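For reference, the structure I am asking about is given below.
Shown here: the complex without one of its protein chains, the others still in place.
Now for chain A:
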Amino acid sequence: MLSIIRSIWLTFLHLFHKTETIQYPEEKVQLRPRYRGRIVLTRDPDNQERCVGCYLCAAACPVDCIALQATENEEGRRYPEFFRINFSRCIFCGFCEEACPTYAIQLIPDFEMAEYDRQNLVYEKEDLLINSQGKYPGYNYYKVAGLDAGVKGKGEGTNEEPPVDRHSLLP
């Protein structure tokens, strides 16, 4: 009986507590940097696309909302010919970001993507690409890869040694 009266009284006291509600359109919520919102494609420090079109994001996506086609330029650098994300399907799980070997695909703290037309939720490559390095500034895949794609020559990377002439090692 006493506990019932006590809980009624404690609930009454909440009249004088501060409300938790954030009045959204006027008052914005402070999102954390690792919040999983809109998906973007980032660029490397030389302002080139990071994406190498490996399809790992499309394979990891549980709802199959990512479609892309890889191609290669004359220097042997791979890049996506088209890159399409259907945000009406996307569940913002972040698996694509985890799967990406070059830090190209990233989720950013922006969720205000509402559209009146469903078709407008299909983002093409030019909608996804941003002029930023995202969460990993200074990272350039082709600088650390052992591949010559016009960025650097073979063996010129930071953690690399020059290629060895195999025939010269013969006894």
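In this text, a contact is a pair of C-beta atoms (placed from the backbone, for glycine too) under 8 Å apart; a residue touches a chain by one contact, two chains touch by 3 or more; residues count from 1.
Following the convention adopted for this analysis, contacts and distances are computed from a predicted model.
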UniProt protein name of the chain not shown, from "NADH-quinone oxidoreductase subunit H", "Phosphoribosylformylglycinamidine synthase subunit PurQ", "ABC transporter ATP-binding protein" or "Xanthine dehydrogenase family protein subunit M": "NADH-quinone oxidoreductase subunit H"
Residue in contact with the excluded chain [from A:Leu15, A:Val29 or A:Ala114]: A:Leu15
For chain A, residues in touch with the removed chain: 4, 7-8, 10-12, 14-15, 17-21, 23
